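Showing chain A:
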Amino acid sequence: MKRQSYQGVAVACPVSVPYTRYSIESAHWWIARALKDLCDRAGFHHHDLDGLSVSSFTLHPDTGVGLTQHLGLTPRWLDHIPMGGASGVVALRRAARAVQSGDAEIVACVAGDTNHVDSFRKLLGSFSRFAQDASYPYGFGGPNAAFALLTDHYMRTHGATRAQFGSLCVDQRTNALNYPHAIMKKPLTLDQYIDARAISDPLHLFDCVMPVAGAEAFLVTREDIARDLGLTFARPLATIERHNAFPDDPIQMRGGWAMDVDELWQMAGLTPEDMDVVETYDDYPVIVAMQMEDLGFCGKGDGANFLESHDTTVGGSFPHNTSGGQLSAGQAGAGGGYLGLVEALRQVTGQALGAQVPDAKRALVTGFGMINFDRGLCSGALVLEGA
Partner candidate 1 sequence: MTEPIAPPPRKDPQKRTRTSLLPPVPRSRAALQMSAAAARGELSLQVCAVCGHLTYPPRDACLACLSASLHWQPVPEAGQILAETTVRTTTDAYFRERTPWRVGTVRLDAGPVLMAHLQGDVTAPARCRVRAMLDKSGNAVLIALPEEDTPNMADDPQFRELTATPKHRRVLITDGRTAVGQAVAQAISESGASTVFVGIATPWLPFDGQDRLNAIPNAEIVPLDVTDANSVRELAGEIGGKTDILINTADHVRPGGVLNRQGLATTRDEFEVNVFGLQRLAQHFGPGMVGRGADGIRAAVALVDILPVYALANWREFGAHSASAAARHSLLQCLRGEMRTGGVRVMSVFTGPVDDDWRQPLPPPKVAPEAIARALIQALENGTEETFVGDIAKDVATRWRDDPKVLERELQG
Partner candidate 2 sequence: MSVLADLATQIATGAVRVVDLTHPLTPDFPVMILPPEFGQCQPFRMEEVSRYDARGPAWYWNNISMSEHAGTHFDAPAHWVSGRQLPNGTVDALPVESLVAPVVVLDFSTQSAADRDFLLTRADIETWEAAHGDIAPGQWVLFRTDWSNHVGTDVYLGMERDGAHSPGPEAEAIRFLVEERDIIGFGTETVGTDAGQGAHLSPPYPAHYILHGAGRYGLQCLANLDQLPPTGAILICPPLKIRDGSGSPLRVLALVPG
């Protein structure tokens, strides 16, 4: 059966609550700020929301349910998406269907986390059963160690170099310097990247995201409602989602995108070359390289090469992670899974907070999340077009 299009769905109101390295506030506080900003921009009261999609790691002991009472919402459609880096794409595709079917009219999608001084450690300790049993007792390196192993294997297999990954990180830092909310405010040179201290070999300091507190949000509604509200919006053309892809690969060399990439471009009726902006999930450079391959921008094993051979800054030949990505903007927990989507929404609707990619109309957004044990399990992608 052919998948239905997302016709009539509007995505609007990109919201980013400025990040802080640490916060004494709760996830509830951060999510509330994002919602408030969202509603202010949309011009309605938050009581008017009839749908809510929440993603957060630090909401415990609450879920989206508790949040409704906490924030005074009475939605008729509620979703809680625990997919970390894949949350944004997944939230959008679920909300889009709800709106299309009439189960809801105005859905606020929000992701946010606080970052207490010790919350990252606590989060790791209870992240997943497999991690608890089979990875954290091994040095407790968290995602750094997991990605270090993937990176080590990728470099070993494809001959990728640190300098190639470095070119990506340096470009993203350049983008971040124009993005007001980025946590990283100083320029980064390739030498600095190469000389940085090792975190978990072969990963060094600038290969790793910095956990921060923050929140991101966007609105999903019908086009007619968006127009009535006078909102600038974009249309989702295609999405994909996949979990635990290629379980027989002994070590992760590709994400779920590789399973669904053809469907993504078919549904969008576009090709990789048609993209004006690409916002990938970038908690570590290696996964960006894999996405270039899996989403059709280059051949398998050529991802790092591709990144090095392109100028991925806003003004470059391949505008990518235009807000600096998580590597330079910071990783606000589940908000990291929204960062690229919210930025893409701004870019294709001409609302960039920092540098605007000229005439950007179409963007590819990806999500990737949840190192359950040795690899990321959730992947998703979205093609977004400014209305």
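Following the convention adopted for this analysis, a residue touches a chain if its C-beta (ideal position, glycine included) is under 8 Å from a C-beta of that chain, and two chains touch if they have at least 3 such contacts; residues count from 1.
Basis for inclusion: all candidates are chains of the complex that A comes from, given by their letters.
Computed from a predicted structure; not experimentally measured.
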**Item:** Complex partner of chain A (touching, any copy) among 1 or 2
**Value:** 1
**Request:** Quick one: which bits of chain A touch candidate 1 in the complex? Just the residue numbers, please.
**Result:** 118, 120-121, 124-125, 129-130, 132-142, 144-145, 148-150, 152-153, 156, 197-203, 247, 250-251, 373-374
